[in-house]
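I am attaching a structure below and will ask some questions about it afterwards.
Heads up, one of the protein chains got dropped from this complex, but the rest are sitting where they should.
Chains here go by letter, A and B, matching the order in which they are written, and residues are numbered from 1 within each.
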């Protein structure tokens, strides 16, 4: 299981790095919102993998919160961007 | 004031018939059941204390935030429902692998299209479910939905020709047919069968259904 955990960690870390580059490069705020959503999904995957690796369910409630929070975040950014665009 | 571009469909909303008392009661029962189920899942154990607590929370929630009325005329057909879910899972896996391959393939810029699909059954529920199922599958994304004509505007990636546009349009209509087969009333199912080849959506103005 350790080899699996290392593999998954490396894959997720690279994915997170690429996503961070998109967040930095933009160009628009919506690009960043989408990339942040992906980063959040990667973080959820990382926490779930950790829970699976150590057989420890302490972090699982965090996942529930994250699954809802990401939605609120990108919806509010989208509303903000839409209002600015239509002015 | 400039017209609000966010909600172009709003002024043309068709009048929806008010629901009967029985339909209202059924909607409320479904909503309470769903909320109690979520509450029990949150606590993780099925005890009577959880069920009663969930009922209290659900009742308060529905009293404070009432749900918009949903017309649901059909009933759940188990076998077509199973077929819908299996096909949905297959689509999900196939599309995910396709998009992953598209991303990793060197020297290729994917082309896309924005396609209007006019659904045959124009109810809010059908429009919502079809849009959700389409959005969840990678490769298709709902940009806009027009309630008055029951039209979905879908952004699709990896489309290179008009032929593929038409093929995708047929795919969406097949998805709608699967959803209607799973939860539609016999009236809606007849409509889907009769209009096997719906008019091309060039006439988006079209006659009201």
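Criterion: a contact is a pair of C-beta atoms (placed from the backbone, for glycine too) under 8 Å apart; a residue touches a chain by one contact, two chains touch by 3 or more.
Heads up, the rule we're going with is that contacts and distances are computed from a predicted model.
Colleague: Could you tell me which of "Imidazole glycerol phosphate synthase subunit HisF", "Multicomponent Na+:H+ antiporter subunit G", "Sugar ABC transporter permease" or "MaoC family dehydratase" is the UniProt name of the chain missing from the displayed complex?
Modeller: From the listed options "Imidazole glycerol phosphate synthase subunit HisF", "Multicomponent Na+:H+ antiporter subunit G", "Sugar ABC transporter permease" or "MaoC family dehydratase", the omitted chain resolves to "Multicomponent Na+:H+ antiporter subunit G".
Colleague: So which shown chains sit in contact with the chain we cannot see?
Modeller: The omitted chain makes contact with A, B across the full complex.
Colleague: Write down which of B:23, B:61 or B:92 is the residue touching the left-out chain.
Modeller: B:92
Colleague: For chain B, which residues lie in contact with the unshown chain of the complex?
Modeller: 3, 5-6, 8-9, 11, 38, 40-42, 44-45, 92-93, 96, 99-100, 102-104, 109-116, 131-132, 135-144, 146, 151, 153, 155, 157, 159-162, 164-165, 201, 204-205
Colleague: Mind pulling the chain A residues that touch the left-out chain?
Modeller: Against the left-out chain, chain A lists 1, 4, 7-8, 11-12, 14-19, 21-22, 27-28, 30-31, 33-35, 37-38, 41-42, 44-45, 48-49, 51-53, 55, 57, 60-61, 63-64, 67-68, 70-71, 74-75, 77-79, 81-82, 85.
Keep this in mind: only the chains that are shown with their structure count from here on.
Colleague: Based only on mean CA positions, could you tell me how far chain A sits from chain B in angstrom?
Modeller: Centre-to-centre distance between chain A and chain B: 25 Å.
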